[in-house]
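Heads up, one of the protein chains got dropped from this complex, but the rest are sitting where they should.
Labels run A and B following the written order; every chain starts at residue 1.
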Amino acid sequence: MSENLTLLALFSDVEPASRGIETLHELGLEDKDINVLSGIPLKNTILGRPAAKTNVPRIGMLGALLGLGLGLFFIQGIPLIYPLYVGGQSLFPIPPTLIISFEMAMLGLMGFSFIGVFIESRFPSFEPENYVPEVSDGKIAVFFSCPPDLQNKATGLLSTAGAEVVKPVEAQQL
Amino acid sequence: MAVTAKALPHAHAQEEHEDPREHLMLDPRPRGEMNAMAMEAMLSTNWKFWLVIVILAATVAYCLFYEWGVLIFEGQGVAGVTRPDYWGVFLVDVVFWIGISHAGTFISALLRVLKVEARRPFTRAAELMTTFGLVQAGISVFLHLGRVWLTYWMIPLPNQRGLWPDFHSPLMWDFMAITTYLLCSTMYLYMPLIPDLAMARDRSTGWRKLLYRVMALGFRGNEFQWKHLTTAMNIFAFAIIPVMFSVHTIVSWDFAMASRPGWSSTVFGPYFVIGALHSGIAAVLLVLFLIRSTMKHMDYFLRLEHFDFLGKLSLVISMIWAYFYFNDYIVPWYGGGTIEKTLLDFLARGPASPLWYAMLFCNIVVPWAILWNKNWRRKPWLLALVGIAVNIGMYLERYIIIPVTVTITRDPFTWRLYHPAIEIPITIGMFALFLLLYMLASRIIPLIPVWEVEEGQAAHSLRKLGKTEVVSLSELE
Partner (left out) sequence: MSHAHEHAHEHQDATPKALSATGKWGMVIDQDLCTGCQACVAACAMENNLSFIGEDDVAYGRSMQWIRIERYWQGEYPKVSMTDYQPMMCQQCGNAPCEPVCPVYASVHSASEDLNVQVYNRCIGTRYCANNCPYQVREFNWRDWPLPEPMSNRLNPDVTVRQRGVMEKCTFCIQRIHTGENTAAAANRDVLDGEVVPACAQACPANAITFGRIDDPTTQVAQLAQDSRGYHQLEEMNTLPRVTYLKGGSKHGSNG
């Protein structure tokens, strides 16, 4: 039995793309065999796709906690190891504690969210992967892997559903 | 006793003449075409462009870098600072540039959170102002230090001497806040830029293709990448707003925490934040006018409706600024002590009083006189002039708050007027550096977030309501 082929169906708009994906479901393809690329973010329900999960918020919260800890070290820990009186103020002043904790927590939240995007998306990724430049021109590219005996049927049905192009592709270097 | 409702003659006449395609969101073009426009705007330069670049570069080299060298070598004595005016134009520059930088965050974060669609084409242009404005602010901080080569002592890292910086000081809060703001707004500039860099990568050759290929990080636009990216962007949009408010508040606390007459005011926090927005939005107006007039295809993306919107925003902010300034003035005027009233008298009648009146004129009279009129708000050149006037006014405002107010101390023996010296060429050099960086950036990255424009256009449609067509905005997220 020969390997599954990777095919690309290129759609110009949301309507035909969602019909195309429905067609693929009817052909028996599973969600994990289908990969959708688009030029703008599309909510998963628009195209009938499963919800994409992300850990970025959790990574961000971790960063916020680390940042908070760092801020507390700055304003409460430093006077412990380096006690110097200034201006009759307490060694452990409360209002500056709030300020510094806030800033460092925010830095941690945003910094780690940013890093989270890299981690979750495995950026930078220059390995050969399924991609066509038309995606950045607004087209919706549906990559799917199907057994070779289904290829002709899939091509026909997808063209009927409104695909501009249906063809087999190989993973390209960016 | 019937109650009849009359149609407002105004609104009716307006709708008959308005073409919905005047609005960017209702005038969609194929994405490929918009991409081509953005790329062409980025790639096309002419001899005038390069001439301006050369002039700016020469100005930066002499006025900023050479004169800064003189300043470091000779000491702060070549500047105009003295007793009691220990802080002068360099601190004015710090506050001014941080103020300019707030506009970017306001537009790209606050307007995103409030789902204001008008922001879409110019978020990146504004965010670039934030990044480059903060670069100038950072330079200005270094400029005023007496021993700038030891600035690293402000960094809280364990060291051999066991010395740490003092977080009682508002300058350390400044350091933390500005660092946070600079890093986060740069990340916030970069993230929405990635899909446009991917587009540029697909349409480039040569060194540009290599540059965009690396900077786009291999973004392909699959569902997961979009999900991670938009999630992070939403987190940033919500989180960077309080940071933005806190940054300029903390900058204002450099003055409010001091016991100087005129500085020790509790209203400084929000007053400075609104001042930052005032000068920032005015600067955005100027920059958008310059972009629209000098770059190709920008009249498709930057429409009169955007100038109208920013003009209205500027008018409202000008009113809020006047409210805060009036607060700051009337309290010492009414019940202030001798020294506070002496200061107010000095502002209104002293040698620097022309600056004070000019500030009030530029910040209040000019916006109020021009921006109320809907037709005038749709003239980009006029709004650019208002932008220049407001920026002059806000620069004067910071000049009055810092070196002018500081003239009046509680010890009259020490009163002395401040005269800037080397600050003048160095400040000119910083303005030149800002423009230089901006102009170069406009030819290295696409200035318009085309994917956000397409996203907005996909969400807007016209639907029939009764006898007319109305704009319908869908929530696609």
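One rule holds in what follows: a residue touches a chain if its C-beta (ideal position, glycine included) is under 8 Å from a C-beta of that chain, and two chains touch if they have at least 3 such contacts.
Since the model is a prediction, treat every value here as computed from it, not as a measurement.
The shown chains contacted by the absent chain are A, B, with contact judged over the whole complex. When the missing chain is restored to the complex, the residue among B:26, B:145, B:183 or B:322 that touches it is B:145. Of the listed residues B:49, B:86 or B:224, the one in contact with the hidden chain in the full complex is B:86.
Only one residue from B:254, B:308 or B:423 touches the chain missing from this view: B:254. Looking at subunit A, the residues touching the absent chain are 82-90.
Touching residues on subunit B toward the chain that is not drawn are 74-78, 81-87, 144-148, 150-151, 153-154, 163-166, 168-172, 175, 254, 257-260, 406, 409-414, 416.
Everything that follows uses one rule, which is that only the chains that are shown with their structure count from here on.
Centroids built from CA atoms put subunit B at 30 Å from subunit A. Across the complex, subunit A meets subunit B through its residues 14, 35-44, 46, 49, 52-54, 56-57, 60, 71, 74-75, 78, 81-82, 84, 86-87, 89, 93, 96, 99-100, 102-104, 106-107, 109-111, 113-114, 116-118, 120-121, 123-127, 129-131, 133, 135-139, 174. Within the complex, the subunit B residues that touch subunit A are 30-32, 35, 156, 162-168, 172-173, 176-177, 179-180, 183-184, 187-188, 191, 195, 198-199, 201-203, 213-214, 217-232, 235-236, 239-240, 242-243, 246, 250, 451, 454-455, 458, 476-477.
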